[in-house]
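Here it is, the structure, as C-alpha coordinates.
Only one protein chain is missing; all other protein chains are in place.
Let's turn to chain A:
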(Lines give C-alpha, C1' and ligand atoms only; values in the text may rest on other atoms or scores of the structure.)
Protein backbone atom coordinates (compact mmCIF):
# COMPACT_ATOMS: atom_id res chain seq x y z
CA UNK A 1 0.00 0.00 0.00
CA UNK A 2 2.86 2.30 0.60
CA UNK A 3 3.47 2.16 -3.11
CA UNK A 4 0.41 4.33 -3.48
CA UNK A 5 0.61 6.39 -0.33
CA UNK A 6 4.20 7.53 -0.60
CA UNK A 7 3.91 8.75 -4.21
CA UNK A 8 0.72 10.56 -3.30
CA UNK A 9 2.40 12.24 -0.36
CA UNK A 10 5.30 13.15 -2.58
CA UNK A 11 2.95 14.86 -5.01
CA UNK A 12 2.83 17.67 -2.49
CA UNK A 13 6.49 18.61 -2.61
CA UNK A 14 6.26 18.15 -6.35
CA UNK A 15 3.65 20.88 -6.49
CA UNK A 16 5.44 23.25 -4.21
CA UNK A 17 8.82 22.86 -5.81
CA UNK A 18 7.81 22.83 -9.45
CA UNK A 19 8.47 25.72 -11.73
CA UNK A 20 5.65 28.18 -11.98
CA UNK A 21 4.43 27.19 -15.37
CA UNK A 22 4.80 23.50 -14.69
CA UNK A 23 2.71 22.99 -11.59
CA UNK A 24 -0.34 21.83 -13.46
CA UNK A 25 1.54 19.68 -15.89
CA UNK A 26 3.63 18.03 -13.21
CA UNK A 27 0.85 17.29 -10.79
CA UNK A 28 -1.56 16.09 -13.45
CA UNK A 29 0.97 13.86 -15.18
CA UNK A 30 2.27 12.32 -12.01
CA UNK A 31 -1.13 11.72 -10.51
CA UNK A 32 -2.12 10.06 -13.77
CA UNK A 33 0.86 7.77 -13.48
CA UNK A 34 -0.06 6.91 -9.93
CA UNK A 35 -3.58 6.09 -11.02
CA UNK A 36 -2.27 3.66 -13.56
CA UNK A 37 -0.33 1.85 -10.87
CA UNK A 38 -3.54 1.44 -8.93
CA UNK A 39 -4.73 -0.94 -11.58
CA UNK A 40 -2.27 -3.44 -10.16
CA UNK A 41 -4.65 -3.86 -7.28
CA UNK A 42 -6.94 -5.74 -9.51
CA UNK A 43 -4.63 -8.62 -9.50
CA UNK A 44 -6.09 -10.38 -6.56
CA UNK A 45 -7.98 -13.45 -5.58
CA UNK A 46 -11.65 -13.38 -6.11
CA UNK A 47 -13.04 -14.16 -2.72
CA UNK A 48 -10.19 -13.13 -0.53
CA UNK A 49 -8.59 -9.86 0.03
CA UNK A 50 -5.19 -8.60 -0.84
CA UNK A 51 -3.55 -7.85 2.47
CA UNK A 52 -0.66 -5.53 2.38
CA UNK A 53 -0.03 -5.16 6.04
CA UNK A 54 -1.85 -5.04 9.31
CA UNK A 55 -3.12 -1.64 8.44
CA UNK A 56 -4.09 -1.78 4.81
CA UNK A 57 -5.83 -4.22 2.63
CA UNK A 58 -7.93 -4.12 -0.44
CA UNK A 59 -10.56 -6.52 -1.63
CA UNK A 60 -12.82 -6.54 -4.60
CA UNK A 61 -15.08 -3.98 -2.97
CA UNK A 62 -12.51 -1.37 -2.21
CA UNK A 63 -10.44 -1.90 -5.32
CA UNK A 64 -12.83 -0.30 -7.81
CA UNK A 65 -13.45 2.57 -5.42
CA UNK A 66 -9.74 3.04 -4.95
CA UNK A 67 -9.09 3.03 -8.66
CA UNK A 68 -11.89 5.55 -9.08
CA UNK A 69 -10.39 7.80 -6.42
CA UNK A 70 -6.96 7.72 -7.94
CA UNK A 71 -8.31 8.19 -11.44
CA UNK A 72 -10.17 11.25 -10.31
CA UNK A 73 -7.23 13.29 -9.07
CA UNK A 74 -5.73 14.06 -12.51
CA UNK A 75 -9.25 14.80 -13.74
CA UNK A 76 -9.85 17.22 -10.89
CA UNK A 77 -6.60 18.96 -11.60
CA UNK A 78 -7.45 19.30 -15.27
CA UNK A 79 -10.87 20.68 -14.47
CA UNK A 80 -9.60 23.30 -12.05
CA UNK A 81 -7.07 24.91 -14.30
CA UNK A 82 -9.33 27.57 -15.69
CA UNK A 83 -10.92 28.94 -12.59
CA UNK A 84 -7.63 29.04 -10.75
CA UNK A 85 -5.76 30.78 -13.51
CA UNK A 86 -6.35 34.18 -11.97
CA UNK A 87 -5.23 33.30 -8.49
CA UNK A 88 -1.74 33.88 -7.30
CA UNK A 89 0.79 31.12 -7.25
CA UNK A 90 0.66 30.24 -3.59
CA UNK A 91 -3.08 29.90 -3.72
CA UNK A 92 -2.87 27.59 -6.68
CA UNK A 93 -0.33 25.41 -4.97
CA UNK A 94 -2.40 25.40 -1.84
CA UNK A 95 -5.43 24.26 -3.78
CA UNK A 96 -3.52 21.43 -5.37
CA UNK A 97 -2.15 20.49 -1.98
CA UNK A 98 -5.68 20.30 -0.62
CA UNK A 99 -6.68 18.01 -3.44
CA UNK A 100 -3.65 15.81 -2.91
CA UNK A 101 -4.20 15.54 0.82
CA UNK A 102 -7.84 14.71 0.21
CA UNK A 103 -6.72 12.03 -2.19
CA UNK A 104 -4.30 10.70 0.37
CA UNK A 105 -6.94 10.43 3.06
CA UNK A 106 -9.32 8.81 0.65
CA UNK A 107 -6.81 6.19 -0.43
CA UNK A 108 -6.11 5.34 3.15
CA UNK A 109 -9.80 5.29 4.03
CA UNK A 110 -10.68 2.85 1.34
CA UNK A 111 -7.88 0.52 2.26
CA UNK A 112 -8.02 0.85 6.02
CA UNK A 113 -8.14 -2.45 7.73
CA UNK A 114 -8.81 -1.20 11.21
CA UNK A 115 -12.20 0.40 11.64
CA UNK A 116 -10.91 3.11 13.96
CA UNK A 117 -8.31 4.02 11.35
CA UNK A 118 -11.14 4.11 8.85
CA UNK A 119 -13.09 6.42 11.12
CA UNK A 120 -10.19 8.79 11.66
CA UNK A 121 -9.54 9.07 7.96
CA UNK A 122 -13.27 9.34 7.23
CA UNK A 123 -13.33 12.42 9.41
CA UNK A 124 -10.05 13.65 8.08
CA UNK A 125 -11.45 13.83 4.55
CA UNK A 126 -13.86 16.45 5.80
CA UNK A 127 -11.15 18.99 6.44
CA UNK A 128 -9.65 19.45 2.98
CA UNK A 129 -13.12 19.30 1.45
CA UNK A 130 -14.35 22.02 3.75
CA UNK A 131 -11.35 24.15 2.92
CA UNK A 132 -11.89 23.66 -0.79
CA UNK A 133 -15.58 24.54 -0.58
CA UNK A 134 -15.31 27.58 1.63
CA UNK A 135 -12.16 29.08 0.23
CA UNK A 136 -12.54 28.50 -3.48
CA UNK A 137 -16.28 28.44 -3.95
CA UNK A 138 -17.92 31.13 -5.98
CA UNK A 139 -20.85 32.55 -4.13
CA UNK A 140 -21.28 33.87 -0.64
CA UNK A 141 -23.50 30.92 0.11
CA UNK A 142 -20.43 28.73 0.21
CA UNK A 143 -19.91 29.53 3.86
CA UNK A 144 -23.34 28.26 4.71
CA UNK A 145 -22.72 25.27 2.51
CA UNK A 146 -19.48 24.46 4.27
CA UNK A 147 -21.18 24.72 7.62
CA UNK A 148 -23.98 22.39 6.61
CA UNK A 149 -21.53 19.93 5.14
CA UNK A 150 -19.25 19.88 8.12
CA UNK A 151 -21.80 19.71 10.86
CA UNK A 152 -24.17 17.25 9.26
CA UNK A 153 -21.35 14.81 8.69
CA UNK A 154 -19.75 15.44 12.04
CA UNK A 155 -22.95 15.07 13.99
CA UNK A 156 -23.70 11.86 12.18
CA UNK A 157 -20.33 10.35 12.74
CA UNK A 158 -19.57 11.13 16.36
CA UNK A 159 -21.90 8.39 17.56
CA UNK A 160 -20.00 6.09 15.21
CA UNK A 161 -16.84 6.71 17.19
CA UNK A 162 -18.57 5.74 20.38
CA UNK A 163 -20.03 2.64 18.80
CA UNK A 164 -16.70 1.58 17.35
CA UNK A 165 -14.96 1.92 20.67
CA UNK A 166 -17.72 -0.07 22.30
CA UNK A 167 -17.36 -2.80 19.71
CA UNK A 168 -13.60 -2.77 20.18
CA UNK A 169 -14.12 -3.34 23.85
CA UNK A 170 -16.68 -6.08 23.50
CA UNK A 171 -15.54 -7.98 20.44
CA UNK A 172 -11.87 -7.39 21.06
CA UNK A 173 -10.68 -6.11 17.74
CA UNK A 174 -11.81 -3.89 14.98
CA UNK A 175 -9.41 -5.27 12.47
CA UNK A 176 -11.49 -6.19 9.53
CA UNK A 177 -9.92 -9.53 8.82
CA UNK A 178 -10.54 -10.74 12.31
CA UNK A 179 -13.88 -9.08 12.71
CA UNK A 180 -15.35 -11.27 10.05
CA UNK A 181 -14.73 -14.34 12.13
CA UNK A 182 -15.43 -12.99 15.56
CA UNK A 183 -18.70 -11.38 14.82
CA UNK A 184 -21.51 -12.23 17.21
CA UNK A 185 -25.17 -11.93 16.33
CA UNK A 186 -26.54 -8.67 17.64
CA UNK A 187 -29.73 -9.33 19.51
CA UNK A 188 -32.60 -7.00 19.78
CA UNK A 189 -32.32 -4.79 22.79
CA UNK A 190 -32.55 -1.05 23.27
CA UNK A 191 -28.86 -0.54 23.65
CA UNK A 192 -28.24 -2.54 20.53
CA UNK A 193 -30.77 -0.46 18.69
CA UNK A 194 -28.79 2.61 19.56
CA UNK A 195 -25.58 0.93 18.65
CA UNK A 196 -27.00 0.03 15.28
CA UNK A 197 -28.15 3.57 14.75
CA UNK A 198 -24.84 4.95 15.90
CA UNK A 199 -22.98 2.79 13.44
CA UNK A 200 -25.20 3.52 10.50
CA UNK A 201 -26.09 7.18 10.86
CA UNK A 202 -22.69 8.45 9.87
CA UNK A 203 -22.94 6.67 6.59
CA UNK A 204 -26.56 7.56 6.12
CA UNK A 205 -25.67 11.23 6.35
CA UNK A 206 -22.81 10.73 3.98
CA UNK A 207 -24.72 8.86 1.33
CA UNK A 208 -27.02 10.87 1.83
CA UNK A 209 -30.26 9.45 3.04
CA UNK A 210 -33.28 11.42 1.92
CA UNK A 211 -34.12 13.09 5.24
CA UNK A 212 -30.51 14.03 5.93
CA UNK A 213 -29.60 15.21 2.48
CA UNK A 214 -29.83 18.95 2.91
CA UNK A 215 -26.10 19.43 2.97
CA UNK A 216 -25.63 17.89 -0.42
CA UNK A 217 -27.24 20.37 -2.79
CA UNK A 218 -25.60 23.20 -0.95
CA UNK A 219 -22.14 21.69 -0.85
CA UNK A 220 -22.20 20.45 -4.42
CA UNK A 221 -23.45 23.69 -5.83
CA UNK A 222 -21.16 25.98 -3.93
CA UNK A 223 -18.02 23.94 -4.29
CA UNK A 224 -15.61 24.67 -7.10
CA UNK A 225 -15.48 22.08 -9.81
CA UNK A 226 -12.83 19.92 -8.21
CA UNK A 227 -14.76 19.96 -4.97
CA UNK A 228 -17.98 18.99 -6.72
CA UNK A 229 -16.25 16.21 -8.58
CA UNK A 230 -14.68 14.65 -5.57
CA UNK A 231 -17.80 15.09 -3.48
CA UNK A 232 -20.04 13.45 -6.01
CA UNK A 233 -17.72 10.77 -7.18
CA UNK A 234 -15.93 9.61 -4.10
CA UNK A 235 -17.08 11.11 -0.84
CA UNK A 236 -20.61 9.87 -1.25
CA UNK A 237 -19.23 6.42 -1.91
CA UNK A 238 -17.41 6.57 1.40
CA UNK A 239 -20.79 6.30 2.98
CA UNK A 240 -21.72 3.34 0.84
CA UNK A 241 -18.43 1.63 1.44
CA UNK A 242 -18.69 2.19 5.16
CA UNK A 243 -22.19 0.79 5.23
CA UNK A 244 -21.13 -2.26 3.28
CA UNK A 245 -18.36 -2.92 5.78
CA UNK A 246 -20.22 -2.19 8.94
CA UNK A 247 -23.32 -4.23 8.17
CA UNK A 248 -21.12 -7.26 8.62
CA UNK A 249 -21.14 -6.84 12.36
CA UNK A 250 -24.69 -5.62 12.76
CA UNK A 251 -26.60 -8.76 11.86
CA UNK A 252 -29.35 -9.80 12.47
CA UNK A 253 -30.58 -6.47 13.65
CA UNK A 254 -30.44 -5.00 10.22
CA UNK A 255 -33.39 -7.12 9.21
CA UNK A 256 -35.84 -4.97 11.08
CA UNK A 257 -33.83 -1.86 11.89
CA UNK A 258 -33.42 -1.14 8.25
CA UNK A 259 -37.11 -0.68 7.49
CA UNK A 260 -37.41 3.04 8.23
CA UNK A 261 -34.35 3.75 6.16
CA UNK A 262 -35.51 1.64 3.28
CA UNK A 263 -38.81 3.51 3.34
CA UNK A 264 -37.08 6.85 3.44
CA UNK A 265 -34.79 5.91 0.61
CA UNK A 266 -37.51 4.51 -1.60
CA UNK A 267 -39.64 7.55 -1.11
CA UNK A 268 -36.73 9.95 -1.19
CA UNK A 269 -35.53 8.56 -4.45
CA UNK A 270 -38.76 9.60 -6.13
CA UNK A 271 -38.90 12.91 -4.31
CA UNK A 272 -35.44 14.01 -5.25
CA UNK A 273 -35.91 12.89 -8.84
CA UNK A 274 -39.05 14.97 -9.00
CA UNK A 275 -37.25 17.95 -7.56
CA UNK A 276 -34.77 17.62 -10.38
CA UNK A 277 -37.55 18.30 -12.84
CA UNK A 278 -38.14 21.67 -11.25
CA UNK A 279 -34.60 22.83 -10.92
CA UNK A 280 -33.33 25.83 -12.78
CA UNK A 281 -29.80 25.62 -11.50
CA UNK A 282 -27.79 23.08 -13.41
CA UNK A 283 -25.49 22.04 -10.61
CA UNK A 284 -28.37 21.74 -8.24
CA UNK A 285 -30.07 19.38 -10.65
CA UNK A 286 -27.02 17.16 -10.79
CA UNK A 287 -26.71 17.27 -7.01
CA UNK A 288 -30.28 16.11 -6.50
CA UNK A 289 -29.76 13.42 -9.08
CA UNK A 290 -26.85 12.21 -6.94
CA UNK A 291 -29.15 11.94 -3.93
CA UNK A 292 -31.58 9.94 -5.99
CA UNK A 293 -28.99 7.47 -7.22
CA UNK A 294 -27.48 7.07 -3.79
CA UNK A 295 -30.90 6.32 -2.36
CA UNK A 296 -30.92 3.27 -4.58
CA UNK A 297 -27.57 2.25 -3.16
CA UNK A 298 -28.86 2.64 0.39
CA UNK A 299 -31.83 0.41 -0.34
CA UNK A 300 -29.56 -2.15 -1.93
CA UNK A 301 -27.16 -2.26 0.98
CA UNK A 302 -29.88 -2.47 3.57
CA UNK A 303 -31.66 -5.47 2.08
CA UNK A 304 -28.41 -7.37 2.12
CA UNK A 305 -28.83 -9.84 -0.70
CA UNK A 306 -25.96 -10.90 -2.97
CA UNK A 307 -27.46 -9.32 -6.05
CA UNK A 308 -28.21 -6.10 -4.28
CA UNK A 309 -24.64 -5.87 -3.03
CA UNK A 310 -23.42 -6.35 -6.57
CA UNK A 311 -25.83 -3.72 -7.80
CA UNK A 312 -24.77 -1.33 -5.08
CA UNK A 313 -21.10 -1.53 -5.89
CA UNK A 314 -21.68 -1.30 -9.62
CA UNK A 315 -23.96 1.67 -9.12
CA UNK A 316 -21.43 3.42 -6.93
CA UNK A 317 -18.69 3.24 -9.53
CA UNK A 318 -21.01 4.09 -12.39
CA UNK A 319 -22.54 7.01 -10.59
CA UNK A 320 -19.15 8.28 -9.54
CA UNK A 321 -17.98 8.59 -13.09
CA UNK A 322 -21.26 9.88 -14.46
CA UNK A 323 -21.86 12.51 -11.80
CA UNK A 324 -18.34 13.75 -11.99
CA UNK A 325 -18.65 14.08 -15.73
CA UNK A 326 -21.93 15.96 -15.45
CA UNK A 327 -20.37 18.38 -13.02
CA UNK A 328 -17.48 18.93 -15.40
CA UNK A 329 -19.93 19.65 -18.19
CA UNK A 330 -21.89 22.07 -16.03
CA UNK A 331 -18.65 23.75 -15.12
CA UNK A 332 -17.68 24.16 -18.74
CA UNK A 333 -20.97 25.99 -19.15
CA UNK A 334 -20.39 28.10 -16.10
CA UNK A 335 -16.92 29.15 -17.17
CA UNK A 336 -18.28 30.56 -20.36
CA UNK A 337 -21.47 32.20 -19.21
CA UNK A 338 -20.87 32.79 -15.50
CA UNK A 339 -24.24 31.50 -14.67
CA UNK A 340 -25.45 28.14 -13.55
CA UNK A 341 -28.97 28.76 -14.67
CA UNK A 342 -29.95 26.33 -17.34
CA UNK A 343 -32.29 28.55 -19.22
CA UNK A 344 -29.69 31.18 -19.88
CA UNK A 345 -27.48 28.93 -21.93
CA UNK A 346 -29.49 27.09 -24.49
CA UNK A 347 -28.93 25.70 -27.91
CA UNK A 348 -25.35 24.82 -27.17
CA UNK A 349 -25.42 22.02 -29.66
CA UNK A 350 -25.24 24.46 -32.52
CA UNK A 351 -22.25 26.21 -31.03
CA UNK A 352 -20.27 23.39 -29.46
CA UNK A 353 -21.18 20.13 -31.15
CA UNK A 354 -18.44 18.01 -29.62
CA UNK A 355 -19.36 19.13 -26.16
CA UNK A 356 -22.92 18.23 -27.08
CA UNK A 357 -21.72 14.69 -27.70
CA UNK A 358 -20.30 14.53 -24.20
CA UNK A 359 -23.50 15.99 -22.80
CA UNK A 360 -25.47 13.33 -24.66
CA UNK A 361 -23.29 10.50 -23.42
CA UNK A 362 -23.36 11.76 -19.85
CA UNK A 363 -27.12 12.18 -19.89
CA UNK A 364 -27.59 8.77 -21.38
CA UNK A 365 -25.46 7.10 -18.77
CA UNK A 366 -27.22 9.12 -16.09
CA UNK A 367 -30.54 7.76 -17.13
CA UNK A 368 -29.13 4.24 -17.02
CA UNK A 369 -29.19 3.40 -20.66
CA UNK A 370 -28.40 -0.20 -21.43
CA UNK A 371 -25.79 -1.66 -21.64
CA UNK A 372 -23.88 0.73 -19.40
CA UNK A 373 -22.87 -0.22 -15.93
CA UNK A 374 -25.38 2.31 -14.61
CA UNK A 375 -28.08 0.07 -15.92
CA UNK A 376 -26.44 -3.02 -14.52
CA UNK A 377 -26.31 -1.47 -11.10
CA UNK A 378 -29.87 -0.21 -11.20
CA UNK A 379 -31.18 -3.41 -12.67
CA UNK A 380 -29.57 -5.58 -10.03
CA UNK A 381 -30.94 -3.34 -7.32
CA UNK A 382 -34.39 -3.38 -8.86
CA UNK A 383 -34.46 -7.11 -9.18
CA UNK A 384 -33.27 -7.75 -5.68
CA UNK A 385 -35.72 -5.28 -4.17
CA UNK A 386 -38.47 -6.86 -6.18
CA UNK A 387 -37.71 -10.24 -4.76
CA UNK A 388 -37.47 -8.72 -1.31
CA UNK A 389 -40.85 -7.11 -1.67
CA UNK A 390 -42.92 -7.05 -4.80
CA UNK A 391 -44.38 -3.60 -4.28
CA UNK A 392 -41.08 -1.81 -4.53
CA UNK A 393 -41.12 -2.35 -8.27
CA UNK A 394 -43.70 0.40 -8.56
CA UNK A 395 -41.54 2.92 -6.80
CA UNK A 396 -38.41 1.84 -8.59
CA UNK A 397 -40.17 1.94 -11.91
CA UNK A 398 -41.48 5.44 -11.28
CA UNK A 399 -38.01 6.51 -10.27
CA UNK A 400 -36.46 5.16 -13.43
CA UNK A 401 -38.98 7.04 -15.52
CA UNK A 402 -38.45 10.28 -13.67
CA UNK A 403 -34.68 9.85 -13.88
CA UNK A 404 -34.97 9.51 -17.62
CA UNK A 405 -37.24 12.56 -17.69
CA UNK A 406 -34.92 14.89 -15.88
CA UNK A 407 -31.81 13.68 -17.62
CA UNK A 408 -33.39 14.37 -20.97
CA UNK A 409 -34.82 17.63 -19.68
CA UNK A 410 -31.34 18.75 -18.74
CA UNK A 411 -29.99 17.66 -22.11
CA UNK A 412 -32.71 19.38 -24.09
CA UNK A 413 -32.63 22.59 -22.09
CA UNK A 414 -28.95 23.09 -22.48
CA UNK A 415 -28.30 21.65 -25.89
CA UNK A 416 -31.33 21.98 -28.08
CA UNK A 417 -33.35 24.90 -29.20
CA UNK A 418 -32.27 28.23 -30.50
CA UNK A 419 -29.26 29.67 -28.82
CA UNK A 420 -29.57 32.98 -27.06
CA UNK A 421 -27.75 36.10 -28.10
CA UNK A 422 -25.52 36.43 -25.16
CA UNK A 423 -23.71 33.19 -25.80
CA UNK A 424 -22.69 34.23 -29.25
CA UNK A 425 -19.04 34.56 -28.48
CA UNK A 426 -18.34 31.73 -26.11
CA UNK A 427 -14.96 30.23 -26.65
CA UNK A 428 -14.95 26.84 -28.31
CA UNK A 429 -14.22 23.72 -26.29
CA UNK A 430 -10.67 23.48 -25.14
CA UNK A 431 -8.71 20.31 -25.72
CA UNK A 432 -8.36 20.09 -21.98
CA UNK A 433 -12.11 19.98 -21.58
CA UNK A 434 -12.55 17.40 -24.29
CA UNK A 435 -9.80 15.31 -22.74
CA UNK A 436 -11.50 15.62 -19.38
CA UNK A 437 -14.80 14.41 -20.72
CA UNK A 438 -13.32 11.56 -22.66
CA UNK A 439 -11.30 10.42 -19.66
CA UNK A 440 -14.55 10.25 -17.73
CA UNK A 441 -16.56 8.43 -20.32
CA UNK A 442 -13.90 6.03 -21.50
CA UNK A 443 -13.70 4.00 -18.27
CA UNK A 444 -17.46 4.03 -18.12
CA UNK A 445 -17.81 2.61 -21.59
CA UNK A 446 -14.97 0.15 -21.17
CA UNK A 447 -16.49 -1.19 -17.99
CA UNK A 448 -19.57 -1.99 -19.99
CA UNK A 449 -17.50 -4.65 -21.64
CA UNK A 450 -16.28 -6.19 -18.42
CA UNK A 451 -18.53 -5.24 -15.54
CA UNK A 452 -17.55 -8.10 -13.31
CA UNK A 453 -14.61 -6.23 -11.91
CA UNK A 454 -16.90 -3.70 -10.29
CA UNK A 455 -19.50 -6.10 -9.04
CA UNK A 456 -17.84 -6.43 -5.69
CA UNK A 457 -16.98 -9.30 -3.44
CA UNK A 458 -20.18 -11.22 -3.94
CA UNK A 459 -19.75 -11.82 -7.63
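The rule is simple: contacts are C-beta pairs under 8 Å (C-beta built on N, C-alpha and C of every residue); 3 or more make two chains touch, one makes a residue touch a chain; residues count from 1.
Note that contacts and distances are computed from a predicted model.
A.B. asks: According to its UniProt record, what is the protein name of the omitted chain, chosen from "Guanine nucleotide-binding protein subunit gamma", "Myotubularin phosphatase domain-containing protein", "FAD-dependent oxidoreductase domain-containing protein 1" or "Hemoglobin subunit beta"?
C.D. replies: "FAD-dependent oxidoreductase domain-containing protein 1"
A.B. asks: Tell me which of A:19, A:187 or A:338 is the one touching the absent chain.
C.D. replies: A:338
A.B. asks: Considering the complete complex, identify which of A:140, A:191 or A:431 is in touch with the unshown chain.
C.D. replies: In the complete complex, the chain left out is touched by residue A:140.
A.B. asks: Which parts of chain A face the unshown chain closely enough to count as touching?
C.D. replies: Spelled out for chain A, the touching residues are 138-140, 278, 280-281, 337-341, 343-344, 346-347, 417-425, 427.
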